[in-house]
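A single structure is presented below for examination.
Our next item is chain A:
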Amino acid sequence: MPDTLVKARQLKVRFVQNGSAINAVNGVDFDLNAGEVLCILGESGSGKSVTLRALMRLNPPSKTVMSGTLEVGGRDIIAATEDELETLRGPFVSMIFQEPMTALDPVFTIGHQISEAIVRHEGLSRRDAKLRAIELLEMVQVPSAKRRLSAYPHELSGGLRQRAMIAIALSCRPKLLLADEPTTALDASVQIQILTLLREIQQEMGMGMIFVTHDLGVAGEIADRIAVMYAGRFVEEGPVVEMMTAPLHPYSRGLLGATVREGSRGTRLTTIPGAPPDLRDLPDGCAFAPRCSEAQSPCLAALPDLRTPEPGRAARCIHVESRP
Partner candidate 1 sequence: MLQYTFRRVLYAIPIALAVSLVCFLLVHIAPGDPIDAILPPDASAETVAMVRKDYGLDKPLPIQFGLWLMHVVQGDFGRSIANRRLVSEELVSAAGKTFILASSAAGLGFVIGCVLGGLAAAFRGTWVDRLAVGFAVGGVSVPHYWLGMVLVIIFSVLLGWLPSIGAGPGDWAWNWAHIRHLILPAVTLSVIPAGLVTRTVRGVVVEILSQDFMTTLKGKGLNRARVMLHVVKNAAPSALAVMGLQLGYLMGGSILVETVFAWPGTGMMLNQAIFQRDIPMLQGATLVLAMIFVALNLIVDLIQTALDPRMRRT
Partner candidate 2 sequence: MTHASTVTAKLAIPRTAAPPRASYWREVGKKLLRDKVTMACLGVLALMALVIVFAPLIAPYDPLQGSMARRLRPPGTPGHILGTDELGRDMLTRLMYGGRLSWFVGLTPVVVAALVGGALGITAGYAGGRLNMLIMRTTDVFYAFPSVLLAVAISGALGPGIGNAIVAMTMVFIPMMIRISETVTTSTRNLDYVEAARSTGASALTVVRIHVLPNVLGPIFVYATTLVSVSMILASGLSFIGLGVKPPEPEWGLMLNTLRTAIYTQPLLATLPGLCIFMTSICFNMASDGLRAAMDVKS
């Protein structure tokens, strides 16, 4: 069992359809170790969900083109056969989705949807899988778990549905949990409960977790490390505290300025002017440069390389000085 759960090098994902190509992910490098929580932060369309789905190769197969290196659990995801992926999905890596209403099959009971993966991967009998499903629902703090087994998704509240979704993701005790904005569709009060729950379970089970969100507050709540994504690239990566207090990249600073935080009362919220670039036709240089107040001519000429001002931190900006 390698300690490194995920290893991505120059990971690129393109969507090709009807002759036009969308460059959703344009060279992403990162590692994730067991027990670590990485948060990928970005606007919609920054490629964060696509990156996450790429880790399980869940992007639509007919139009997705992947390149670079991507290893999950030591297995080459890009080259893996569909059978190999099936054995990986569930027991090694699983995912929680944003909208539990549509991510759950409406015509099967919660119990069935939790236990079917267990039956499939661990060869348990239906009855034993049911028992495990009850344990799982109890673990994610669903009240009267036994009764909920026979409930259909539409019979549950949004919070309970997301808990059931988590139970499904955890059903085969994965080493790596991927979460795609799991709290965005929920009420604020339920959001906190779900986040706390995820953090607890992650620590208890020692899982690695990658959490995608556009909400800086959520990221601060759950992450060990944060990666800020823009136009399909990580523009900055670093430990959560440093990222929240002293972001390096102008875009990260912009994100911070656009978020309401404790202590921000009285200060003016700033917004980032302009719009994200067209992913069909990316600029040669820094993709953020057209919106950046500190942009200079070298920014537009070529993509700034990744600079590391201190160990564990990195940013793609010419204003950041690398220190060995």
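How were these candidates chosen? In short, all candidates are chains of the complex that A comes from, given by their letters.
In the analysis below, contacts are C-beta pairs under 8 Å (C-beta built on N, C-alpha and C of every residue); 3 or more make two chains touch, one makes a residue touch a chain; residues count from 1.
These numbers were taken from a predicted model, which means no experiment stands behind them.
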Touch-positive candidate for chain A in this complex, from 1 or 2: 1
Touching residues (chain side chain A, partner candidate 1) in the complex: 53, 56, 58, 85-91, 94-95, 97, 99, 102-109, 116-117, 120-121, 152, 154, 165, 168-169, 171-172
